[in-house]
Structure formats: structure tokens, C-alpha cells
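Every protein chain except one is present and positioned as in the full complex.
When the chains are written out, they are named A and B in that same order, and each has its own residue count from 1.
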Amino acid sequence: MDLLKRHIPIYLTATVGILTILSFFIPHPLVATPAGWLLDWAIVTVASGYVLGAANVLKVNGEDVIKQKADWPYKIVLLVSMIAMLIVGFFMSGGTHFLDEGTKFTWAYNNLYVPMQATMFSLLAFFIASAAFRAFRIRTVDAGLLAIAALIVMIGRVPVGQWLTKSLPEWAQLPVWAGWLLEWPQNAAKRGIAIGAGLGVMATGLRIILGIERNYMREDKS
Amino acid sequence: MWIAAALTLFIFSFLYKDNPLYKFAEHLFVGVSAGYIVVQQFWQVLWPNLIEPIQTPGTLDVWKFWVGGILCLLLFTRFSAKASWLSRFAIAIIIGVYAGAKTTGFAQAEVVAQVQATMLPLWNPAHLADSFNNIVLAVGVVCTLVFFFFSTEHKGFVGGTAKLGIWYLMVSFGAAYGFTVMSRISLLIGRFQFLLDNWLGIVRF
Partner (left out) sequence: MSLGDKLEKLDRRWIFLLMGVLVLLPLLFPLKLPIAVSGPASRFYQAVENVPNGSIVVISGDFDPASAPELMPMTNSAVRHLFRKNCRIIALELWPGGPPLVDGVLHRIGNELGKKYGTDYVNLGYKSGNEVVMLAFGSTFSGTFPNDYSGTPVSKLPLMEDVDNFDGVKLLVNISAGTPGTKEWVQQAQGRYHIPMVSGSTAVQSPELYPYLQSGQLLGLLGGMAGAAEYEKSTNFLGPATKGMDAQSSAHVYIMFLILLGNVIYFSRRGAKG
């Protein structure tokens, strides 16, 4: 049973991973065809993962309502809205045409989903202003460098930067400084991070494929 | 439009203080999002890529769609404590594919291509500005990598190089901060444009 529960999944990960890596180098159908099957299976399995996650949302919030935990009336709103979307999407919006213009599902998308998601994220503008005043402290040389770079980019990348420095020679204008900063020193640091991260991802990928890293199996150590 | 505007204002009311209108909108959003995702995954992924081929007579290689279907069902065994080990087969496929894809993708795009692009001529007397920029870039990449190399103590020459790397990183973090500010404010501008144009109709964007 240990073979089936632990070892076979790990061997499966290794086989699948090696086949996927080989498909990058070998276009022959002997490798490419099974690799293609794996990609197709991964696509539908990931989609099922989303459905699983939503089912979990139903389960967790349903339990909270039954046990009348904190904010349970709002969880009823959550559950009712979720079930309503499911009913509208599956039975009242024309099947695969559910996102066509004029369907009830599209109405819900345009009038509920879009404004709420967009507004949630727009709140960040206010908090970033508050944080700029209360938390941004230039205590060290490093922080000073960060602040100078931030100010050059913030002002140089918007029209006011061009307007403020338009009478200066081109090399001294803020947009030119912002552009240089982004394309050269900032680029260098990001590239260093990218190379380092790339090596790290390669190492982690190989550790997973070789079965050294098994946290994803959520093995019970007892 | 009025519903969209009302929900927008409900969420903005959080800026004054947490209140029942905001909480209502927040929970409504979570419920609507979860429902939207499920419906979309079904009709745009599971139906065309799994269910429709299985139920269409004469589908080529229908067996592979059955395998996909079984993997999807295995994933749902996670809800059962006794049978959840079965989901490991589906997870193994996903993890194996992503590990393989990411390993080759990062190797090619993040390591090989980036190192190649850093190998620039450091001295070109005909173009001194390019020479200066190339030196800034090459030195910056090396110093940043030295900073992240923790197997050697950062003392002496290595310490000095790592310090220069920190300065490059601070410049990049500053640029990132500036762009983050731009991004967040853009989202706010978008909401105000919606309220002024689509809802109130007092300005055309």
C-alpha cells in the first residue's frame, strides 16, 4: 500500500517532469505526443482544481453559517450570491454562450463583478498615500537611494516631469533621467534577481522531479 | 449602472470606516467571484476540452479524455480523509508538468538569454555613452549576483561588491515603488472615470 500511496505518485511526477523537459529538446512524435497528452490533462485538472476551491468556499462558509460564527449573516450573502451565479450561469444563460452580450450572466459580470473587483483594488491608492506620509522614512543612505530613484521615476514618467524640466537641456530633463534609470541600473539589478531566481527555480524543479522535494504530497510524517 | 455605481460607493465607504455596506459588498464580491469562476471553468474548459469530446461519437483518441476525466475526479477525493491519497495521482501530473515546464522555461529565458544579453562590449571609443551604460549594466548584474551569494562572508572585496549590489537593488526597489504608486493611482483614476462618465455622464472619456 505504501508503494501505491507514496512511491508511485513520486515516480509519476518524475516521469511526467522528465518527459516535459525532453519535449523542449526533442520534437519527435514519440516524445511530443505523450507530452501533449500531459498538457491537455493538466489543463482540465487545473480547471477542476478551481471547482474544488469553490466547493471548499461553500463548505467553509456553510459551516460558519450553521455554527453562527462571526459575521455569519454576511456569509449568507456570500452563499446566496454564489449559488445564484451558479444557477444563472448553468441554466439561464444559454450554455456555452453564457458570456455573450445580453445574457443574464454577462449582466452580473458587468454590474457586480467588474465594479466590485475594480473598486477593491482602487482603494490601494489611498493607502499608498497614507503609507507614503507615515511610513516612508529615509534613515540610511540605502533608503535615500531608494527614495531618489522613486521620486525620479514617479515624476519623470508622468507629463508633469516633462513640463517641469522642459526648459533644461535634454540630458537634464526628468523623463530622460527616469528612462536611463529604468533601462540601465534598475535593469541590472532586476536581471541579477532574474538570473538568481532562474537558477533557484531550476534547482527546485529538479528537486521535485527527482523526488527530493515532496511537500506537495503532504506526507504525514507520523 | 446604478447598481454598479452603488456597489462602487459601498466599497469606497470603507475609507471612512468599516461599515455594514462595505461588508455586504465584500461578501457579495466573494460569492459572485466564486460562482463566476466555477461557471467559467465548466463552460470554457471542462465542457470543450473534456465533456463534449467524450459524449461526441467518433471522437479521435477518446481514451485520453477519459483519463483526463478520471484525473479530475481523483482530485475531488481530497474531501475524504480516507480516500484523499488518491488525489496524489492528479497532483503528481500537475506538479510534474509544471516542474518540467518551469525548469526549461526559466533555464532558457531567465538564465541563458539574460547572461547572453549581459555580455556587451565594455569599451567602444566611438560610442562612449554606450560604453558607460554597458559598464553600468554589467557591473550591476555581477554585483547583484554577488550580494545574493551567501556561501562566502561579505567582507573585503566581496563585501564591497555586495554593497554596490545593494545600492543597485535600492535603485531598482525605488523604481518599483514609483511604478507601484503609478499603478495604484491608475486604478483609482479608472474608477473615477467610470463614475463621472458611465454613471453621471458629466465627462466623456
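By definition in this document, a contact is a pair of C-beta atoms (placed from the backbone, for glycine too) under 8 Å apart; a residue touches a chain by one contact, two chains touch by 3 or more.
Note that this is a predicted model, so its numbers are computed, not measured.
Enquirer: Which is it among A:8, A:52, A:128 or A:210 that touches the chain not included here?
Expert: A:128
Enquirer: Even though one chain is hidden, which residues of subunit B still touch it in the full complex?
Expert: Listed in rising order, the touching residues are 15-16, 36-37, 40-41, 43-45, 47-49, 52-53, 97-98, 101-102, 105-106, 108-110, 113-114, 116-117, 137, 172, 175-176, 179-183, 185-193, 196, 202-203, 205.
Enquirer: Against the chain that's been left off, what residues of subunit A make contact? List them.
Expert: Residues in contact with the chain left out: 24, 32, 36, 39-40, 42-43, 46-47, 49-50, 95-97, 99-101, 106, 109-110, 113-115, 117-118, 120-121, 125-126, 128-130, 132-134, 136-138, 147, 150-151, 154-155, 157-160, 162-163, 175, 179, 182-183, 186-187, 190-191, 194.
Just so it is clear, only the chains that are shown with their structure count from here on.
Enquirer: Applying the document's contact rule, which stretches of subunit A touch subunit B when the two form their complex?
Expert: Counting only subunit A, the residues touching subunit B are 5, 8-10, 12-21, 23-24, 37-55, 57-59, 71, 74-75, 77-86, 89-90, 95-96, 98-99, 105, 108-126, 128, 132, 142-143, 145-154, 157-158, 180-199, 201-202, 204-206, 208-209, 216-217.
Enquirer: Which positions of subunit B touch subunit A when the two form their complex?
Expert: 1, 3-5, 7-8, 11-12, 14-15, 23-50, 64, 67-69, 71-72, 75-76, 78-79, 85, 88-104, 106-111, 114-115, 117-118, 133, 136-145, 147-148, 165-175, 177-182, 184-185, 187-188, 190-191, 194
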